[in-house]
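Missing here: one protein chain of the complex. Every other protein chain is in place.
Order of writing sets the chain letters: A, B and C. Residues in each chain are counted from 1.
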Amino acid sequence: MYCNKLPDKPDDRKKIWDKVDNMARANSLWVTAYGTGCGAIELRPLHTSRFDMERFGIAMRPTPRQADVLIISGYLAVKTLKRVIRVYEQIQDPKYILALGSCTINGGMYYDSYNTLNILDRYLPVDVYVNGCMPRPEAIIDGFSLLMSKIKAGKADGWKHYMENLEYYRENQKKVIHNWDLPDYNW
Amino acid sequence: MDKNLQRIISESSFESDTIREDEGYLHVRVSRVHVLELLLSAKQRFDMETLQLISVVDRIEDAVFQLTWILEDSGGTSVFMISADYPRENCTVPTIGDIWPTAILFERELHEMYGIDFPGNPRQNEDFLLEDWRELPPMRRDFDTLEYSLRTYGERRKRTHTDPREYIADSIDEWDTPVPMKDFER
Amino acid sequence: MVVALAVFLPLLGAFISVWLSRRKPRLSVIVSRLFLAGGLHSTIVLSIKLNAWSFSDLGNSIILRTGVGAPPLSINLEATGGAVIAAIVVYVAAILGISRLTSRNVKTLPLLLSLVTASLGLLFATDLFNSFVFLEIGSIITIGLTAACRCRRRWEVAVKVALVSGLVTILYLLAIVVIYKTTGELRFEALGMLHGFPALLVSGLMLTVIMTEIKAFPLSGWGLDFYEGASPGFAGVYSATWSLAVLMWSAGILPRLPIPNLQILAWIGAGGLVLGQFAGFRATSPGRMMGYSSAAYASILLILAGTTTGHDYLQLTLVLMIFAAIAKFTVFMLADPENENPLKSAAGNLLLLPILVIAGIPPLPVFWAKFKLLSILAGVSPLMLAAVVLGLFLEAVYLLRLWSKRPVRFLKNGRLVPAVTSLLMAAGAIWLTAGFWRSLSFSGSLLSSSTLRILFMTVFGAGTLLTLPGAWNRIKGERSYWFWMLLSGISLTFLPMAGNGITFYILWEVSAFAAVIAVSRGSRAAAGTFWFAVFAAASGFLLLASIVLSRSMFIAPGIPLILVAIAALFKLGQMGAHLWSVRAYSAAPATMSAFMAGTSSKAAVFLLVVAALGTGAVAMPAGSVLAWAGVLTALSMAVMAALSSDYKKVLAYASVSQMGYILIGLGLASVMGWTAAIYHTFHHFLFKMILFLGAAGVIFRTGTSDYNRLGGLIRRMPLTFTFTLISVIAFAGVPPLAGFGGKWFLYNGLIETGWLPIALIAMFASVVAFLYAFRLLHAVFLGQLSTVNARVKEAPLALLVPQGILTAALMLFSFRPTLFLEHIVPAIESLPGLKGVAPVINGTIVTTPLGNWNAWAVGMMVMGLFGFAFVFYWLSGKRPKHVGQLDIGFAGELPPSAEEVHYAGNFFKPYRRALAFLPRIHAGKVFSGITEVFKIAGDSVRAIFTGDARTYLAHSLIFLVIVLIYLRGGI
Partner (left out) sequence: MISLVMSITFTALAALVWGLLLGGISRMVTARIHGRIGPRLTQNFIDLWKLFRKKSSIHHGTMFWLAPMFRVAGAIGVLVLVPLVVGNTVIVNMSFSGDLLLVVYFMFFGCLGMALGAGDSGHPYAVIAVSRGLAQMSSYELSFSAVVLVLAAGLRTLSIEEIIMAQQDGILSWNLFRYPFATAAALITLLPMQMAYPFSIVLAPQEIPIGPPTEYSSRFLSFMFSGRAIFGVAKLVLFVNLFFGGASSWISLLFKTFLLYMFPIFVSTVFPRFRTEQSIRFLWFVPTSLAAIDLLRVMI
């Protein structure tokens, strides 16, 4: 029924293609936006003719299989964390996470709530934080440009990191998600 | 206030002190033994068709939960609210799911959030919002959410600089691999 | 002396058993059996002495005088050959029936024995008064035996019989008086000597008497009540002894009646046949059905008496009557109103043989008589022919209903009866077939081109052989059907060799009814069988009518051609007739439906080809009608297939719709069109067989054919999937596989002829084919594998190997269609009367005036490109990682369950919505409407049978008056 083994580890051998590949990846970021909370509303303007994000080659993809970037926005409850994990693991490597908004990053104004995560990167590797409550579209675009430059520099390898310390992440995840009914590997 | 609401109390066989009354609005407090009887008569004789809400106030000082049933008649012209106190400790309240099926849902929520037990409610043990919650019900006032939050979800490292520019500057330095938080926790 | 023994032994036995049955009942039964055996022996001796078995000279006879002086003062008997054979049947029936009859009380034994004597006396009687004596004895005994029971119903019946036979006695005595007064004779010949008024009076009286006695239609009311009311055992014995005797006796009288033109008898018979069978259409109890069918036989006797003479007459009456009697006897011995589902019990199929005999299905004995009768009638008057054919068809319909619906029980100690009678009927069948053998011909001269003959024989033979192995693994509830499938297949295989109409017809009917039986043995058969049988019978009778109508050649132009075309369309299950095909295909055992859809449906194509060639109809405007019928079928059935969600139903609709293209091709009447038709026939055989065999495998493993409960089987049955995929791509007409060729030739032909609207609709239909093609693949093999089927195994080899063979052939002809075409095209070119130019075959390239097609090059190109893409992918990076079937991007959720995620039911919902503006026309409704009309007609006729004895008397009297008035030529 479900997949039952890890995808083989990415090889870190340098290739001549890497520069080209990173350029390409940086210039065509396909986003699947996981708008759990208030943040999602700030993504819509990016399509509009005012902040036209397609000029950076950023496009929305409705299915995780074809996406590169996962945007986690708004406060992240335990319940939603489960779904976010599955979506993230269904994205194919290389993949990046862009955490949008204070609540996502450190619980924000819900820091003392009984079901909002305070420290996202215990559970998922975040490549770029966009702070603010809520960040304006400009801020998001800024975050994207940051992500792009990271990719170009070949330093946006949170996915690799996630794969390497998977046990650590799983442990944290299972600590907060009591009824862990996900398959062990969602790839 | 209209006849209908007036008659509800006047014809009821037990005493009840009116908290507030207004045009088409009546809020009474009764002792909890009479609640069911009053609700029934309100539904059957005075056509209080809709149950709008069951609300709870955790009056921890008096060690009671104050439950309030908010009813409305079919015309939507008059609202009738009944309040009653129940002891907090393993508090049980009779279910009214068979009178207003809506109540089944409300009571599920109250059961999850306050731990109030509604014997006879078929679905009260299903998850309402939380999935598999194991602690004290989170909405009770004796549940310390901050303590729980810090205990369970940890605390984000406080910023070291107060000057935004510097902070952003060195946060930008942290490009390379996001180190797992275990290295930061102290 | 032998005659005396034959007649009077039973009587003696009767006296003895009267004396015995008081003291030693069991002994009395044995003794009387012995006496009957003695009688039987002496009749057989007699028959050998007369050598009656050749059926050729039934005239010669042995005379026996008894007592003193000449008749009528003494009894004297004449054993003619026919009478002796009938007598043998009487004895056999008596011996077989005795146990069932006397099981309740032995006291009826003497009555039975003396009934036998009476029957033989009547059979051998030579003069009117003797026969009067025997008639009296017979009817009294009948009354007695009917009433030999304490229940009230039987008493009522007995009273009716008594009243009617009383009336008969009076009329008969009147007639005798008149005859004796005028001629001083009472021998049968005396009838010939009458003139003027006495002749008129006598013939009127005798006609009434006879028609009442033999229960011919208007006067058959009491017979119906009798057969329904009397105990099955006695009714059986009665029909095989007494009523047989009466029939033969009347057969002796009727031609001698002093009526100016005897044809009036035939007309009375024909009218009675149609009306009576209409009345029978609604009958429900087996007894009553038998009553109606005996009325039918009485009418047939009248028709014979009116139209035939001399030797034909004797032969036909003998064959019809004795075999009908045996069959009816068997039915009564089997039929029994306590049991539920006949198709589940062996008795149900034991019942089938006698019913087929009565209905006159070849090569069973009665058929030969009926065929001869019909071919005589075709000479007399087409109207009468039509009436008779219609009557026979109606009879067949309610008899088949009796088989498929009526409760039947397999009696304890009753195994002997059906066995013996079946043997008798089989023997008769062989005997007569041998007799008629020289009229059959297997020269294959119906279809001139040997190539096409070989092609069709290949299709039929290969189809039979390839489906046969699959017939051995049956799902629960199916009973063994391989024998019937084999029989049907063999007769199909010889179909192209048939040299004349009658041979063709026999093979056709045998295969059809063998198929009916095979279908009836499926697990869900009850739904499909009846309609299948009815349509088979209908097309059979149409074919028969057209054959007898066009005596010289196979099919004459005009009416016969139209009849044959309708028959073929029924057989194909065209739009309208798809009622039976779809029901039967989905009800039959899976392998059987493969055989029917893939193989035996091509018989109709063959019939059309032969008929069109034989009549030069290819040049007629009939072609465009055919083409329109075909194209409408193709479209509507394709849509039905796309919208229905049962594996076998879809395949059934699909094959009907594919038949549509063949019709268009034939209708084109050009070389191109016929090339398309033949090409498509062959390839449709290939891929439809693959599909249905695949379906058989899936159903055999999963036990269901419902789309919603299948899915994801590619993981479990990869081979079946591969074969199915290939054949689906083929019949969807996607190059480079073979299906495209048929469409290509078809459109070329259509554009060449200029039938653009038909071409347009055909193209549309061929695209709609994609809908059900993909839906089939997806719902069964792709999508989510449901947890129920998670453990199913690959289909059994018996199904896989034939699929493999067929697929190999399909691939071969896909890439090298010229291998096939270079034989077919010249053959078609050589056929007479086809217009248009033929496609030119040059190497691997086929060229028409409009375009060209190089299947080999295209196939190679596709293979090359595909291989390139595959290799490129393989080399260009890491292998992808296989994930589980539920690992789908489901908005972060876990899919609830495989069944809920598998989308198969109500698949083309938007299409359904878009079609909503069309009116819903339902073939089932149409046909049930027609049935309703029949039933109403039947009711209006049945109204005269009130079940009150007085009305029956009134019938006889009114009939007498009318006959007299008619004979007198007006008041």
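The rule is simple: a residue touches a chain if its C-beta (ideal position, glycine included) is under 8 Å from a C-beta of that chain, and two chains touch if they have at least 3 such contacts.
Predicted, not measured: the structure shown is a model, and the values here were computed from it.
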Where the missing chain makes contact, among the chains that are shown: A, C
Touch with the omitted chain, as defined above, among C:715, C:816 or C:935: C:715
Touching residue (missing chain; options C:290, C:777, C:810 or C:967): C:777
Of C:27, C:819, C:861 or C:936, the residue in touch with the unshown chain: C:861
Residues of chain C in contact with the chain not shown: 712, 714-715, 718, 725, 729, 732-735, 740, 743-744, 747-748, 751, 754, 756-757, 759-760, 763-764, 767-768, 770-771, 774-775, 777-778, 782-784, 845, 849-854, 857-858, 861-862, 865-866, 868-870, 873, 876-878, 880-883, 885-890, 901-903, 907-911, 913-914
Those residues of chain A which, in the complete complex, touch the missing chain: 3, 7, 10, 17, 20-21, 23-25, 27-28, 30, 49, 52, 54-55, 57, 60-63, 65-66, 68, 92-94, 187
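The criterion applied here is as follows: only the chains that are shown with their structure count from here on.
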Centre distance in Å when chain A and chain B are each reduced to the mean of their C-alpha atoms: 35
Rounded Å distance, chain A centre to chain C centre (Cα mean): 73
Chain C, residues touching no fewer than two other chains: none
Sites on chain A at which at least two other chains make contact: 82
Residue numbers on chain B that touch chain A, as the complex places them: 129-132, 134-135, 138, 143, 145-146, 148-150, 152-156, 171-172, 175-178, 180-182
Residue numbers on chain C that touch chain A, as the complex places them: 878, 881-887, 889, 891-894, 898
For the chain A and chain C complex, residues of the former touching the latter: 1-4, 7-8, 34, 63-65, 82-84, 86-87, 90, 181-183, 186-187
